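Note that this complex is displayed minus one protein chain, with the remaining chains in position.
Lettered A and B in written order, each chain numbered from 1.
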Amino acid sequence: MRPQEADDHALVAACKAGDRDAFQVLYQRYHRRVFAVAHGFLRNSEDALDVVQEAFIKVHRALPGFEGQSSFYTWLYRIVANLCIDHLRRSSRKRGVTFDDRFRQDTSEAVAELQASSLGDPSRAVKNKEIVTAVATSLTELSDKHRAVLVMRELEGLSYTDMAKAMNCSKGTIMSRLFHARKNMQRLLKMRLDHLPADVDGNVDSMTEEPAS
Amino acid sequence: MTHSIGQTGVSAEDLQRYFDGELTGAQAQELASLVDASPELSAEIRQLQRMGSLVRDTLRHEAQSIPSARFEQVWDEIEHAIDIRADEREPQPSLWARLWESLRPARIPLIATLGAAALALILVRSGSEDPEPVASVEPPVPNPVAVPESPRAPVLPPTTAEPAVGAEIHDLQFGGKTGRIARTGTVTVLYVEEDLEPKQSERSL
Partner (left out) sequence: MKVRSTPRIHVSALALAFASAAFATTYVAAPTTSHAAVGSAQCQVHAVLASKEGNGEIPKSLAFLQETLRDDQFAAYKGFHLVDRKTLTVSSGEESKASLSPGHRVGILLLGGDAKRLKLRLNLSERDGTGQLVGTDYSIEDHGVLLIQAGPFKSGEIQGKLFFAFQCARGG
């Protein structure tokens, strides 16, 4: 067990004994990561914050039944993913552009390879506001199902088996969805980023500055 | 439908499974050799890596853009929900228990004062300023100060105030549906028709 996992288990034990501070430590440790997942799914900050709140409330209620067979975060993540899926099922969000889940054969020729030169090193590229906006907008334009598998795989590294359990479908369906999600995402990014020069770098500080509360 | 990558003979789906670590040991080794030997397959792998990094970094960047104060607000809501649930499991103390608890700083002086008063009363009554013996009627024993039994008072949050007048509606729109206002005493209710079947949460997409 990794040190952080052992620490999480110690905190969970303290929470079960009624230590509110221990639960707050767990919240501080994971709230932004949970938000990143929820926001990836839902693409709405307030909805994502609602999920963060509901997830930790659910976790606190279910703590007596948590036996530590998985890591605390894995358990938390499953609760978050289920809440997001419930949320997506309830809401009928209308987007300006809708995409077919299937990857249309007639567009396969139009899917161009992402130009490595237009993006450069990803860790530097992400600091460019235009690229971040393009990625964020493209994520929003994916269908709920495609976005869900992309977030679960790319952000959380879930296996096909775990994703299939979360979405209540087969591994084959997950594989197909992920394949088409990546292809659609490539196409959307290509549309938005093709005009960029080879080496791009942006103002890092202005994007990471915390807004006034 | 299988999408083959160029002339490599490797399907895009198999390459994805290799990239995601979903192949068995032998299959993964075979794909690894093919990827190493093929610039086209290597380029595909690099694309998948780059896109994954972009998605990951963008989502993490979005998470960082939310002010800490907002998350603190969320924590307040979580704590409140936990407190409500704790209150529901434990019975609230009665009004008299709360009264007794609120007198904690004054308990000892109060008891001492009452004790001194009782002692003084006994001394006053036992001492006599009247030289003539009197056949006095035994004075009634003063009732000790006792907390009488009372029915359990309803528990209300301390910040709740009884509405004095109720809501006064200045403008009202029902968004195209039918609706009405009803008021009894200080209770104002807006009734609106939704025309929906009862909804239930579904888990799977």
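Side notes on the structure shown:
Criterion: contacts are C-beta pairs under 8 Å (C-beta built on N, C-alpha and C of every residue); 3 or more make two chains touch, one makes a residue touch a chain.
Only a predicted model underlies this, so the values are computations on that prediction, with no experimental measurement involved.
The shown chains contacted by the absent chain are A, B, with contact judged over the whole complex.
Considering B:37, B:97 or B:116, the position touching the chain not shown turns out to be B:116 (whole complex).
The missing chain lies against subunit B, touching residues 73, 76-77, 80-81, 84, 87-88, 92, 98-99, 102-103, 106, 110, 113-114, 116-118, 120-121, 124-125, 129-130, 134-137, 142, 145, 154-157, 159-177, 179, 182, 184-200.
Those residues of subunit A that touch the chain absent from the view are 46-47, 50, 54, 90-94.
Basically, only the chains that are shown with their structure count from here on.
Note for the complex: subunit A touches subunit B at residues 20, 23-24, 27, 31-33, 35-37, 39-40, 45, 49, 52-53, 56-57, 60-61, 82, 85-86, 88-90, 105, 108, 113-114, 116, 119, 122-123, 125-126, 131-132, 135-136, 139, 144-145, 148, 150-151, 153-155, 159-160, 167-169, 175, 178-179, 182, 185-186, 189, 207-208, 210-213. Within the complex formed with subunit A, the residues of subunit B that make contact are 1, 3, 12-13, 16-17, 20-22, 43, 46-71, 74-75, 77-79, 81-82, 85, 199, 201-205.
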